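The complex appears here minus one protein chain, its other protein chains still in place.
And now, chain A:
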Amino acid sequence: MKFDTPATENPIDQLKVVGKPTSRIEGPLKTSGTAPYAYERHDAVPNQAYGFIVGSAIAKGRIASIDLAEAKAAPGVLAIVTAASAGTLGKGDFNTARLLGGPEIQHYHQAIAIVVAESFEQARAAAGLVRVRYTRDKGNFDLASSLDGAIKPPAFFGTEPDSSFGDFDAAFASAPVKLDEHYTTPDHSHAMMEPHASIASWDGDKLTLWTSNQMIAWSVGDVAKTLGIPRENVRLVSPYIGGGFGGKLFVRADAILAALGAKAAGRPVKVALPRPLIANNTTHRPATIQRIRLGATPDGKLTSIGHESWSGDLKGGGPETAVGQTRLLYAAPHRMTAMRLAVLDLPEGNAMRAPGEAPGLMALEIAIDEMAEKLGMDPVAFRILNDTQVDPEKPERKFSQRQLNECLRIGADKFGWASRNPKPGLTRDGRWLVGTGVAAAFRNNLNEKSAARVRLDRAGRVIVETDMTDIGTGSYTIIAQTAAEMLGVPLDRVEVRLGDSLFPVSAGSGGQWGANSSTAGVYAACAKLRTAIAQKLGLDPAKAAFANGKVSAGGKSIALARAAADGEVVAEDMMEYGDLAQTFQQSTFGAHFVEAAVDAATGEIRLRRMLAVCAAGRILNPKAARSQVIGAMTMGAGAALMEELAVDKRFGFFVNHDLAGYEVPVHADIPSQDVIFLDEVDPTTSPMKAKGVGELGICGVAAAVANAVYHATGIRVRNYPVTLDKLIDRLPAIA
């Protein structure tokens, strides 16, 4: 099915099942510990051996020699694979560094060997006996000192490095009110609960991987390419994923080394990345240095917006697209944005929840707060005044829907914004300095083609199969809701099977495109199945109504199951997209409001309230969507207050590479959170009229927190995370 004109009324609009706050259909499996994650697939194949990965001890250089004698002789060891014994390996399209290093080392903890043994303990012990000598090369590990050498990167996933409109330089130079500041965001780790894990099993030259992966089809291709085998010989199975946040968009060392280890050992092999390896072995969100220049008239109209961002990556890598949102968020006749990329020898940078917008808004939305203050304006009013309903760089292009102002107004009202003292540093509650902050949330909507197969079986059950993944987002449930709505059956008559490369290729989970795209694919398959069923039942497909387990047309009403009386009815289809996303700018919007308290003595920051108001198309399942947004708000609180991979600039690695050192929020950090979804349907996105929310929720949160801390203390911190050591010297004097 091709979606190239705005959606009109369709069966989804009945909203009998879609749009209801439905609990996760796979929830009981997860809460009872019976949803089998990759590493737990003991049942999948017999005789599994254990692999343990050895990571490089240096960041850059070469392996001079590896001595495997002791390790090979250790109890239980079945095989050891290194680059020297692995044969020729390719590199996946989505990987920057190679997944098995040696002799050249590209980053710290790059995998250099897998030790396979009868037990996990034996593999781990033997891994400690692999003796490696390295020749170190000098590396470049410091972004701040690499700005001069940074280059203009090629377009990255469709985002051009530069943009300009009007005459920024002249407009900024002559602006009556100006802001010109630098902001920094640190490297972030995805820190998902489930580590990267895979079980590999060969059957002749055919490989099956039970793994934890967000993008099945991409990864089938990259496994095949890396191992140099045909794509058809690779099967990936990934039905349950314990969080990904972008860290599992791509094939990682666990999968490739499990496959190599299994080949060498002649047995299935299971591998999980140990927690201390994950931060440096896998990808991370790269640090940025951002410069923002804003010019305005005294009455608060922005005349010029300039946003530049520098980030680093390994050679061949890409930039953090931190200026993207600035091209679209506020009106101003003169604008420029630019991204520059430095070569760093730190581990590979790549996508993490809302890549680009998350760090971009961390900077931009502080800058907007600062500008509002310079103008003596309320920050909510200042944002509303500078709204745009068209793409500011292409004014002929309208937003398909844009309710940023509504989000801000409704949020301000619910939050009690008006009672705020506009002056910072003046509100006290005992030992606490109290402040409130606001930020806009913005994330583009992306649609990706997505296919599904739907079956109606003899018992009248509907079975949906697609390689879509559920990374904890609720994919199972919204897909079931979609099929139930389309075929007029209750939710418990639908079974959803996900994450298997034998199923039709879906959009996968990334870039908050999963919900709308994957359900649209299911919609297409269901539409085709409806036709097939109606024909089977001798009803006019154009008139057939599907409701209450019956199909009705022309005065006749027949039980749905009858269509499958003499065998399953099966339909498969894919939703593809025309150019509506070019005609209209499709984006999601929101507003975050935060109240924070700062201990006047110690500078400890504690959040008191958080509110998000989101306008993001049709909300397919308000319960799942709310859960996504509060999770994202929590992650945003982490980015604001604690998350930072500490770079050792001498040795070139992230030092705090475990969950004791890389702090993410705990329950005690998170206050009462509230989420409001505005009524919105967006007929330009798909027949579902939905968009994504999973990434919108994190966008702007950290800036709202930073702005609240500023309002509480009068101290502006422009370098994340906002920790007490950055406040301590500027807090009010103590008695």
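By our rule, contacts are C-beta pairs under 8 Å (C-beta built on N, C-alpha and C of every residue); 3 or more make two chains touch, one makes a residue touch a chain; residues count from 1.
Basically, contacts and distances are computed from a predicted model.
Engineer: Leaving aside the chains you can see, what is the UniProt protein name of the one that's missing? Options: "Nitrate ABC transporter, permease protein", "Sarcosine oxidase subunit alpha", "Sulfate adenylyltransferase subunit 2" or "Aldehyde oxidoreductase FAD-binding subunit PaoB".
Structural biologist: Going by its UniProt entry, the chain not pictured is "Aldehyde oxidoreductase FAD-binding subunit PaoB".
Engineer: Which listed residue, A:142, A:162, A:406 or A:663, touches the chain dropped from view?
Structural biologist: Checking each option in A:142, A:162, A:406 or A:663, the one touching the absent chain turns out to be A:663.
Engineer: Among A:582, A:602 or A:672, single out the residue that touches the unshown chain.
Structural biologist: A:602
Engineer: Using the touch definition from the top, which of A:45, A:78 or A:125 touches the missing chain?
Structural biologist: Here the residue in touch with the unshown chain is A:125.
Engineer: One chain is left out of this view; which of A:394, A:431 or A:543 touches it in the full complex?
Structural biologist: A:431
Engineer: List the residues of chain A that touch the chain left out of this view.
Structural biologist: Counting over the whole complex, chain A touches the hidden chain at residues 57-58, 75, 121, 124-125, 128, 276, 431, 599-604, 606, 641-642, 646-648, 650-651, 655-658, 660-661, 663, 665-669, 721, 723-725, 728-729, 731, 734-735.
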